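A protein chain is absent from this complex, but the other protein chains hold their places.
Order of writing sets the chain letters: A, B, C and D. Residues in each chain are counted from 1.
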Amino acid sequence: MNMLASSALPSVAASPHAGQLGSVSHVMLKVMLALAPATACGFWYFGWPAFNLWLVTVLAALAGEALCLRLMAKPVVPTLLDGSALLTGWLLAVSLPPWAPWWLGVIGGLFATVIGKQVFGGIGCNLFNPAMVARVALLVSFPVVMTGWVAPIGLTGAQAPGWLESLQLTFGGSVPDAYTSASLLGQAKTELSRGVSLLQTFANGLPVSWSGMRPGSLGETAVLLIAAGGIAMMLMGLITWHIPVSMLLAIAIPAAIGHAVNPARYLDAGAHVLSGGAMLGAFFIATDYVTSPSSRGGQLVFGAGCGLLTWVIRTYGGYPEGVAFAVLLMNALTPVIDRAIKPRVYGRNWRGQPIAPRKEN
Amino acid sequence: MGILERLNGGRWGVHPHDDHKRPAADTPLRVMPLPAKLCVPLLQHVGAPAKPVVAVGDSVLRGQLIAAAQGAVSAPVHAPSSGVVTAIGPVTAPHPSGLPFDAITITLDGEDRALEAAGVDDPLALEPAEVTRRIADAGIVGLGGATFPSAPKAQLGRKLEVQTLVINGGECEPYLSSDDSVMRHRADDVIDGVRILMHAVGARTALVGIEDNKPEAIAAMREAARAFAAIRICPVPARYPMGSDRQLVEVLTGKQVPAGARTASIGVLVNNVSTCAAIHRALRHGEALYRRIVTVNGGAVAAPGNVLAPVGVLVEDLLAFVGLKEAPARLVMGGPMMGLALPHAQVPTVKACGGVLALTAAEIARPAPSACIRCGSCVKACPMGLQPLEIAARVRAGDYDGAASLQLDDCLACGCCAYVCPSNLPLVQSFQHAKGTLWARAQQKKRNALTRELADARRERLERDARERAEAAAKRKAARAAQQASAAAPGGQEMPS
Amino acid sequence: MDLALWRERIVYQGGLLALSTFLTSAALVLANRATVSAIEQAAQDDLKQSLTQVLPEGMADNDLLADALEVADTGGRKVNVYRGRKAGQFSAAVFEYRARGYAGDIVILLGVDPAGAVTGVRVLRHSETPGLGDKIEAAKSDWIHAFEQKSLAGMPLASWAVKKDGGVFDQFAGATITPRAVVKAVREGLQFYAAHQAEISEAAR
Amino acid sequence: MLVPVVILTLLGLMLGLMLGYAARVFAVEGNEVAAEIAAMMPGTNCGQCGLAGCGAAADALVAGAAPATVCPGGGAPLAQAIAAKLGLTLDLGGLADQGPKIAEVQEDICIGCARCLKGCPTDAIVGASKQIHGVLHQACTGCGACVTECPTGAIGLRPLPQTLQDWNWASPSFA
Partner (left out) sequence: MSTDSMGRLWRDGLWDQNVVFVQLLAMCPTMAVTTSGTNGLGMGLATTAVLVVSNMLIASIRDFVSSQVRIPVFIVVIATLVTLVDMSLNAWLHGLHKVLGLFIALIVVNCAILGRAEAFASKNGVLASAVDGLAMGLGFTFALTLMGLVRELLGAGTLFSQASLLLGPAFSFMEVTVLPGYTGVLMMILPPGGFLVLGFLLAGRRLIEQRISRRACAGGPAQSACSA
């Protein structure tokens, strides 16, 4: 019975002796799959420059992660392979103006992984969503470039830059004025600040559609595909409905109320939900595991906070778009929410005291 | 489950996609031939260890009492076969630590001579107290894994006027099918045991919860229980850990057991189906609990299946009987979710051992742990509604009190969290470590209180002694002075100046 | 007398703090006396210096500070108007005006000649984003000089706006609100002047 | 000009008197932290720390004159508790791998002189003169007072044997 020689039993380990064999890379890969259709659609709308920027941003994020790991003498390749830095770079890229110059993507990607993530201790330790940290840092640092939107002219359209031309656009000079355009929220904010009522500004109807053929970042135009990707993530069990639904509702409800009260001052719920980063934020950003609460109740509060703050910032703040700020603000509250709202433990009430026994009769 | 909980994704537990129960569960029950020796442990239950009543060199018969119960919560141990007691002392326990515990080693004579057994024709006519006594004498303990002696449990149920018995046929651990086997092949025994137990406890109804992945067992048990209206067979969804008493009670009765309390506090008593079968054999046939059905399974086993084996058989012998097709990478007593890894194969089985697994390297392979990404899978999976990730973070930081404040005490160690964790974190081990540390601290505190008391008592005693001595000395001195005074009074002039 | 013992007495502690406050407040009072006139003088010099920035050399030969007039604008706000005279003749008006910028009020000093043309504009106080909105400062950019010689009469009211809104003034990339506010302040300042021109120049006599 | 000076002076006087009064009223008697720490200790005043009893050790801890590992009887758990209480960083190096110990009488050397009985602060040693002594495991703190008392060197400290009951999983290594 030498098969049972004790040397053949190297591992005396704690239970369980079985597992699902999942891994962090699987999770990240699935999220990226869910994000891919919307991104591809964005490339289709905005052409090669958008792809260039995406590539540069993702590479910069990976480089930032690798650099930090190297400096901290941690294993580089296995950590890069978990896909989190790639996903961070990707999420950042789809929230940038698609025709932004290369250095914006590089600075953003580095900022996201170095300062947004590794400075806090790497994956799982960051307090704030790294992609949004980078986006806000870029917005605050380079407001001009970060608000230079272009209209979707397609990958193959007549006006669309070819591949070589796109390199020139991304790595060379700036975007020609002829292409620039304003996003819906930006236009609304500008006109309102001039004292022009929304009714007048959008007399020909709101430029909102499910197809997303309008100026904006990759992640805010193809809202339908974003939502589809989000629902796919729910079906795969990656996220639950709590954060997306509460966030979208918390944007839509105040928007609907405001619009009902004064349509000249407040955009309607549809415009709010379908424009800007609302969809991307609700399904891909706010649901970031690391920076959102872990309990269901906490997630509802978190999502609602993100949504409400988004609406408040869009409506009353200085910037036209507020998803990134809202998510970061709520990220800061996540530990508090986690502390305050815990799932009810079996056999205990919500406050953690044992429940009173009820006799079976 | 309330609407709120349902909306909140109230599906606790995990649903192993491959439970590895078949084909082992479908193979016919085999009886293991007698090995050369058995090591029957003295502590196979919760409570005080049994006290040997035989000496080295004694001959024993099958069913003979070899160690008697000590105290209220304890259980006797019987010889599983005939032979000679060759040692009473430490053997390696079936425990990852590899530490020893005491056992009676019997070298078998192979004749399997039995003690005359005295069964009762109609146990239901006996006084409940007499039924309980016979259960106690047969050394029956909870065979689901909790190993609480059944007799005191029944007494407690009677005292608290429990009306409902929940009979646990959950057997939710992957690989295991011993309870399944008992229900399939001995359904009548189980139902009879349930009736006897109901009589002993005074319960009015019994709910038998069986996971719906055991259709044969459900059919057999339905058939056996047809005649008894008080016994209901309730299929429950197959989900781990359905076999945990708290979860099964909630599914069957809709009520939760208060934290830190027993199920009896809500008027429910939970017993395992194998325990019921054992009760049947003890009462009807006078047979003590010295053998049971053990599932031997795992990728390394050549002929997996259920084996009727004596208690105290060495794992080594059990595996030899079923054969190994490759060297196992890990031996586990119990199921893969909560079972204990064995240090080696020379360890005895115990009464509550429902399975022995010989797992291959491929079966236990798990990627190296990576950082927690707070995905919340563990929160979703935890059947107790705990937040394993938060507890683990505190344990990792050495904040055991913080972990305790997140109700670490309520953790069942069921392993659901570790099972689903995409980062493969050693969650269960960290919780076990924290629980052990907290326990050790509590012990130390008690010890401190004791030693402080002793030290204070000693100090007081020493002070009292000193005082008494001083008083005695003073008294003596006074007496002497008085004596001298009286002696000197007549002739004071003689005093030296 | 033992100092250590005294220090522990409540009376000593009260007295000590009283003495400290007495000495320090007395020192402050004395210092205030000594400096108040110099400080006032310096503030006047400052004001005078900024006044001269919006009034080109030689436009006035009087002491503008001595010739101030309080005028209420349409909003009921009191505006201090300093009047310049050349050879006794009303030659310019200088006053503060404000408009809401991106972050708080932007306060400008506006110089106007009798014809209603701008002689100069300077931003006195603002809290706009540094590096972006602060190009309205003369030290950072020439932008503020674009107003010089412009008047309400010289061009249509619609042209008194940034280019984005169809006007003639540049906005800076990325910041529209700040220049828009400055343009608005100048425009409204000119309107204020036009509305009260008579009063301002009248009383100058 | 005189008014603000007078007002400020009076204010200073008043506030000064109030502060002085408050300092007297709210003065803290003794050191509560030291008392709490003394309560956490074994309380046997065994003197193994080299200080005059547990109270003195607690005072030394509060004053910063002793490390959190000062009490050998309390072991690592006590050191951790003290460090947490006082916010100290803990270096368990001095305590590492020792674990709890108890006294053990070597029966073949013991002459039954009963000197150790008198030295034990917790009466953990039983026996009478001319009888072999035994140690009560529950009561022994492993302070070692008896070791120095024993004229024949029959008493030594040995680590408490590990049992199934007090065995614990090691803290797992996280990634």
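Methods note: a residue touches a chain if its C-beta (ideal position, glycine included) is under 8 Å from a C-beta of that chain, and two chains touch if they have at least 3 such contacts.
Keep in mind that what you see is a predicted model, and the values were worked out from it rather than measured.
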Touching partners, among the displayed chains, of the absent chain: A, C, D
Hidden-chain contact residue, picked from the options D:Ala23, D:Ala52, D:Ala65 or D:Ile109: D:Ala23
Contact set of chain A toward the excluded chain (per top definition): 107, 115, 119, 137, 140-144
Where the missing chain touches chain C, by residue: 3, 7-8, 12-13, 16-17, 20-21, 24-25, 27-28, 31-32, 34-35, 38-39, 42, 45-46, 129-132
Residues of chain D (touch criterion as defined above) contacting the omitted chain: 12, 15-16, 19-20, 23
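As a working rule, only the chains that are shown with their structure count from here on.
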Innermost chain by mean C-alpha position: A
Inter-centroid spacing, chain C versus chain A (mean Cα positions, whole Å): 45
Separation of mean Cα positions, chain D and chain C [Å, integer]: 70
Of all residues in chain B, the ones touching two or more other chains: 96, 370-372, 423, 426, 429, 432
Interface hub residues of chain D, defined as touching at least two other chains: 169, 172
Interface residues, chain C side, partner chain D - complex: 9-22, 24-26, 29, 33
Chain B residues within the chain A interface of the complex: 8-9, 14, 16, 96, 98, 162-164, 174, 246, 250, 253, 255-261, 265-268, 300, 316, 319-320, 324, 326-332, 336-345, 357, 359, 363-367, 370-376, 379, 383-387, 389-390, 406-407, 410, 413, 415, 418-424, 426, 428-429, 432
List of chain A residues in touch with chain C within their complex: 143-144, 147, 190, 193-194, 318
